[in-house]
Each structure stands twice: as C-alpha cells, then as structure tokens.
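What follows is an incomplete set of chains from the complex, kept in their original frame.
Per-chain numbering from 1; labels A, B, C and D assigned in written order.
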C-alpha cells in the first residue's frame, strides 16, 4: 500500500468498523461461543474490474481478530474477471461476520474507482500523457480513493489545499492580473510548493508562463486552444488539461500533447463494483 | 436535519475540512488580507435531481467562518431542474474558497443518492410499499447517506450491527434450524431489538413466522415465491423483499404486496449529481 | 465478555487508568527498578455475591504490562462466598500497584449490580418473566453495567435513545392520541426499530395494541390493572411492567403474567461489593 | 463549580450524552417539528438530601440547545426536602427529552454522595476533624464525585496516583524499612509532592515521623492505638485515620483527635438519591 501510513490506515478502518458496530454486533453476540468457530470465506467478483484495496480488507479482518489469515489472490492494480476469487480469508466466524460489510463497502468503492481510471488510461495508453485525479473524492476517504486511482494506473493531483497552490479566476480577479497573483502568492507560501494556474484562454497561458507557474491547467479549452497552449508552454511548465473530460473526449485532448489530463470522472462517476463475500 | 445530532454533524464536517485543509489552504494564505473580502456565491444544479444536504453545506461554511450567511433555496427533499440555484452563500472569500470543495463533494454525493431513491420511490408510489436502504454505504458517511435516502422518500433499514439482529444462512447453519437460531439469539440480545430472518425459501418463511420473527426478509425470491410469502406472513410480520432489486424489477415485486423493498441500488449505483459553485 | 467489543473495552479501561495515573504513579516511580519485581496477588471476596468483570480486571493489568498473567477463578455470572479468592494475578509490581484501584473500582461496582440483579431474578425464577435493566446507569459505564446485569441473570432493555423508540406521556400529549403518536413516530424511524408505549392505564394499553406497538410498558399500575393488561395484550405485544419495582413488590407483579419486569433498582440501589486485592 | 475546568466538564458531559444518544434519539426524531416546541420542566426531590450537580444539569441541557434556560433552585451544598423543586428548566422539547436521563443519572449519583458525606460530617461537626474521600470512585467520574464530596462538606484526598505519594506495606516490604522507603521515594518524586505513610502500628508511626512523612495514615487501628498515635504525631504531621470507617464508628475515632478521617463509605455505599424530572 504505497503512500499509506499503516497506523493512519488502521485508525481510519477502525472508525469505519465502529460506525457499523456501535457497542456490538448483536446478532453475533447471540451466537455466543459458536461465534468462535473457524470459518473460511472468499470474496468473488461478479463483474470485470481492477483490484484496489485487498490489503485494506486484510487489515479490517485483522483488526477484529489478529489471528485471522487473509490471502490476497488478485493483487492491487491487476484485473479480474467475473467469477474470479479475488481474496480468501480464514478465521473466527465472529471477525468475518462483523467485518464483511465494512470490508466490501470499501473494496467495492475502490475497485469501482480503479476500474474507471483504467478505462481512461487504456484509451490513451500509447500517448505520453498521464491521467490524474482531482479533489472530488468522498469526504473522509481521500487517501483511499487516491490510492485506488494509482491502482488503476493514474497519478495523483494535489492531496489537498495544503500541498500545492492553485490559482483560479477568483484569485486572478482579486489581484488584477495573472502575474500579480502568482507573484503575491509565491511570496507567501513555502518555496517548496508548486503553483498551478487555471487558464481560461491563451492569453492567461502566456501570462502564467511569464510568471513561471509550475503547472498550466487548461480549463475547458477547445482542442485548437489546447494545441496552441501546448506549443507555447511545452517544457516550460507541466501542461494539464481539465474540465469535463471523460471517455467521449479524452483521446483527442490527449493527442494535442498535454502532459496530464485530470478529471473527476474517475471518482464521481464511479459506481461500486459487484463483489461479494461467501462463507464456505 | 431530522435524525442528525448537531454536534455530531459538526465534528464530522470538521474532519472532512481537515482532510482537505491540512495545516492551511496555501493559496488562500497567499491572498493575505484580500481573503477577508466579502463575496457572494451560488450553487447551481446542472442536472435534474432531489436536494439533500443543504443544511450541511451551510454548516461547512459556518464552521470556517461563523459570520457566513447561507440561504438554502431548494429545501432538502424537493426536486430541482438544471440551471436552478439551489443555495446561496455570502461571506468572506476565505471561508467560501476553503469550504467549496468539501461542501460540494458531500452535496453531490447526497443528491445523487436522494435522486436514485426518488427514482425507485416514484415507480411504486401508488402501492403500499416503502423503499429502504441497506448497510451498503460509504465508510464514514452512513448517517449522511441514510439521511439522503430519507430526503428521497425512502425509509431506513437498521443503522448498523447494533440496533437490530439479522439472521442469515450462516447463522441458521450454525444453529441447525431457523427456530433454534431465533430462540438463541433472542435470549441473548436486548428484548427491545427486532429480529429479521433472511429467508431463501418458503419453508424458512414458515419457520421464521413460527419463531415469531419481527421481519421476514425474502432474499432473491421469484415473484411467485414472494406472493406466497406475503400470503403466509402478512400482518404476522413485516415482509421485506431484498436482493438485486432496481428499476428493472421493482414494480412487479412491489405488486406482490410486500411491506418493504430494501436495495443497495440507491447507494452503490448512485453517481454524483452535477452541481457547481460560482462566486459572483 | 459477550456483547463487548474488545477494542472498545480497552479504550475505556485505558481512559479509566489515565484518570487515576495522570502522567505517572509517583509512588511507583519512587520504587525505581524495584517496581519491576515479580509479585503475585489475589482478589478476595469479603461478602457473598455474583461475579461480574473478571475479564475486565485481566485487561486492566494487561494494558499496564502485557506480560501480566491473570487467572479468573470465579467466572462471570457465578456466585462466590466471603473469603473466596475470585481472581489471581501475577506480574511486575509496577502493573499490579498501578492497576489495583481501577480494577477494583470497576469490579466492585459490577459485582454489586450483578448481585442486586440476581437477588431479583431468584425471587421470580419459577415464573416465565425476565428482569430487565433501564437507562439508569452511571454516565460512561453503561456497556459495563448492562453487561453486569446479564451476569446477574437479567436481560437488557434498550441501550440508548437510538436503538428503540419509547413513547411516553409527553409524546402522547404532543400528538393528541396514542395511535397518532405511534403512527407518526413509526413513519419517521428505521422500520427495524421497535416501539414501546408507556401506558398509564388500560385505555392506553388498548390504544397501543391497536397501534401495533411492539412493547406495552405498564407504568406504575396496580396489580389488577397489570392482570387486565396481560389478559388483553398477551401474545399481541411484549408486556413489560415498570416503575418502582424492587424486592418488596416484584413477586406479585410477576405473578400477573408479564413478560418483562424492568427496574432501576438493580443499578441505582447497588452498592459496591466488598472485594480487596492483597499482594502475596 | 469550584475545582472543575469548564471545558473539561463540557467534554465529559458530551461523552455521556453521546453514550445515550448514539446517532440520534429516534423517538424525538419521530416528533419532527413538534420537538421544537417550548416546554418547562422541574426536577423534584422525592427524598431528603444534599444538592450536588445543579450546574452540571444546566450544562447538559445547554450543550443540547444553547437557548435552554436553567434555574438552579437549590444551590450545590444545600439540603432539600422531599417534594421540593431543586431545579427548573425551560427550552425546546428536543433538548429536555434528550438530556433528561443523562442529567438525572449524574445528579442522582452526586446527590447520593453529597448526602452520605454530610451524614458523616454531621456526626462529628463539633470536633476539629475533616471527612475526606478516597480513590474509590466510579471509573470516569472521579472529578464529579470528588466535587460531590466537597458539596457534602468533606475534603478531598489525593486526586490520583500522580499528585501525592502513598507508601503502603508493599512498598515498605520492598525497601526493608519505613525510613528507607520514605527516603528513596522522596528523592525520586517532585519535591512539591507530599508523602503519606500508611501505618499498621505505632512503631511504624514513629518511624514515619522520623522520616518526616507529611501525613500519617493510621490504617485500621484500635481506638487506643489511634489515641497514642495522635499523642506522638500531633503537629508533626497530619494524622489521618482510615479503614472501614462509617457512621457506626466515626464518632469515637474522631474523638481521639485525628485531623482527617478518610473513608470509601461516602462513595461506595452511596445509592442514588430519588429525584425525577417532570415536564409541565
């Protein structure tokens, strides 16, 4: 799980378990000693997709009972077919019955995102462009959803408002010009942070380059504008296309030579993949 | 916001803001004193849907600056059309720029769920049946997503593993019979908790009724099985149909006379509704 | 410890230890290396009672030093006599000296409750009635005190305000009638939650049954009223007697045929049982 | 509320409310808009006792709704008679219905302790002795229960293991002598902390005085031993009697001239006082 700190992951998973468990799973409580029986279970895919979150499922069951043993059959980032077993788990009934729903809720969401990401990645895989996510992630699940994007072959945009500055039309309006905005913001933030300028037209692209922006984000531009912007900015800054990009328009945009295509499509249009757990 | 405790809501919203903000929004930090300018913004719908989460958006901005004033134009539970303003906010640029993404991420997800719920509710609105959710909710967002289901005209199934017992095939297998399972579990849990029995066939329905289950969940049954089950169980227990139910099959199932139809469709198939915030 | 989630228990016990320890136990700090000496200790009963909390005592010492070994001599739910050793512990002096008070404070309170519960349970053990607790529990200790009630042979009423609806005179007054109150509240809450109606007279019992309440709580009724209510409601709802019930009046009430007798007596009249720890 | 930090109190009260409320009070949720009705309520005593916790009750209701207005009729530390109104509250039904049980659970416990404390205080009020509590308090409630002891006219012993060293037989055994124990422990702890020595006989009293202990705790001594110890130690150290002290033996012990009598009786033998809230 590159990019995830183990204890941070555990604490988040535990809060998800608490949300579902409250003081206790009363049905399992009703099993009494029988809840300590050893059982085996499998998570099976019912549709095609990209795996994302296997180690998280493993941690969910381990948190409920450290003696649970999980075998990830399909590693994160690999594809699976309908009917394929993606993960096996063996342990006390108690842990498996109590963790099933939380494990699946997370896994289904993450596989949905990885699968959507891979869908776009494949459409442009012969081109030197990368697919990036946005901050359009489910509240509380950002690190997991950004991890799923990486599993699907995408790259990450900024993690939040704290690790990269992004100058938008409102900021430009406040300062009066693109260059003024870049200059003022650069002087106030850590010099180690990149500055992205969201440009609505080529004029702003030129100004942003003059201001030495690190990343030029082309917002909802036409293909010809994008082509022009790439011509002007290539190798001077990272050129990123953004705004309403999905499978219907990604290919021509990528062909204009941008470095990055960022899109909320891979998160906000992702539905849950159909995966289910069955106790043997 | 019926069913949401104000301080619990605030604490959750604050954690969502922290996820996005980290130590600070560095772009806004770069605005300096200008970030205190008063601005007005509107959230506009770009597609048709059902509102859910307006008061949460209001709290997001208030948490960032108590002097922000929000006007909910479309109340939760009502429908909106593309182009309609659903909410207006007025306050310091700082609060609005910092809270925009968190507010929208939550609102878009919740409106997506309310809209999917309403889609099903409408298909059976002339019948005496209610549409209920499941525990298939985004980890960490259950109380919000269950609220959205209510906004869409649905009702809530159990909140978690703690407030209702649900006996499944695994439990029945462990105890040897439906009645044994009901009896044992009933004796161990609070007598104030209902017991649901997930039944795979009519024989189990009969046993569950004999065991005085409160709710009979008909799992993936055929229409004729459902009809039989309703005949046997009506007024003896709540009859709930469940398993792979969506717009394609909800109407005939409802017509068999079940009291409740529960389905994960309204949460795991919900994509985010298209809503955006524009600063005036 | 049925009905207690291990990590939730540990977190609560740790907060109790922190309350007592602050930054450190300065007396033990003064022992220096000598605090690492191995010692053995026993918890001995000085009066008769019912055990409740042995595994909690074990966790208290393990949290302070994972190498401490505890042997529960009298299992939870069993009775002990004055002078009997109920639990033995072996480990570093540090852990035992630091944990003693917290362990005993919890154990003495829980045994007190289990013993009071058993006192009532025994008075009616030949009758088909169960003794239930209430929400009259020490703030912060509810899950432990409800566990102690189960150790004493009682059953649990609702855990809190969230897992069962209880309609009282105030609610009825607000809605104007028992049936209106039931109907309105039922439509707003999860359909998986039971509804209890607290009835002051037989008329309300009749209305509550018509409204299909799940549980009829007979509040401070006379024996003849209770007998009537049982006659009317038996097998239509769970009949619960409540209000000022203790050893002096429980037997005749039980003899009227109610299903449940709930009483705060077993918690708010429970004093701590006399148990002490001695280091060998 | 002398000796209680407001935000610490609020955080604790909030956790007590959360324990009872979970995600929400579903009955109140069922009231819908009617839960916003203004109501008045009174807390009435059903037995005689000493008030402790009025301002806490006020905070409970304010936390649920800042517009609730509470009027404490009987101030903490004063006595009330059966039938007397001790507190009035006016506010939205929602806040009062949701907070009632938590408020009463705390108030009844604290009044119980204050009343038990006053019982002992009165028995020796003509003598120059003070009644002190112990660390035998309900886990998680120490600051509140020690506050109740002060309301009852008692004084507080150490708050926990961190603010005063207490040398017992086990410590003496480890070091070999009383003086060695005092010397070693004194050298390791903050010089601002007092040292109490629990003495089993007069020989230990002499040694503890030679070691310049701050407080001599006479553990389960006979009246003549206590008299001797007072003679030897008066004005050289604080003389504290302890061990199984209650109403049956407090008077003669106090008459021997000790400065302090500490006893768990006032907490572990305290039952809840009978107080109830009625909505007008």
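We take it that a residue touches a chain if its C-beta (ideal position, glycine included) is under 8 Å from a C-beta of that chain, and two chains touch if they have at least 3 such contacts.
The shown structure was predicted, so the numbers you read here are calculated from the model rather than taken from an experiment.
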Assuming 4 chains are placed, give the number of copies in the entire complex as this structure defines it.
-> 6
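Criterion: only the chains that are shown with their structure count from here on.
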Identify the chains adjacent to both chain A and chain C in the sense defined at the top.
-> B
Among all other chains, pick the one whose mean CA position is farthest from the mean CA position of chain C.
-> A
Selected pair, out of C-D, B-D or A-B, that shares over half of its residue contact pairs with A-C = B-D
In whole angstrom, how far does the Cα centroid of chain C sit from the Cα centroid of chain D?
-> 23
For the pair chain B and chain C, the C-alpha centroid-to-centroid distance in angstrom is 33
What is the distance in Å between the mean C-alpha positions of chain A and chain D?
-> 53
Mark out which residues of chain A touch at least two other chains, giving numbers and ranges.
-> 21-24, 26, 29, 32
Topology of the chain contact graph, where touching chains are joined (line, ring, star, complete, other) = other
Chain pairs in touch?
-> A-B, A-C, B-C, B-D, C-D
Parts of chain A lying in touch with chain C, wherever the complex brings them together | 14, 18, 21-24, 26, 29, 32, 63
In their complex, what parts of chain C are in touch with chain D?
-> 12, 15-16, 19-32, 34, 37, 39, 93, 97-98, 101-102, 104-106, 108-109, 135-142, 159-167, 170-171, 174-175, 184-190, 193, 268-272, 279
Of all residues in chain C, those that touch chain A in their complex | 2-5, 7-8, 143, 159
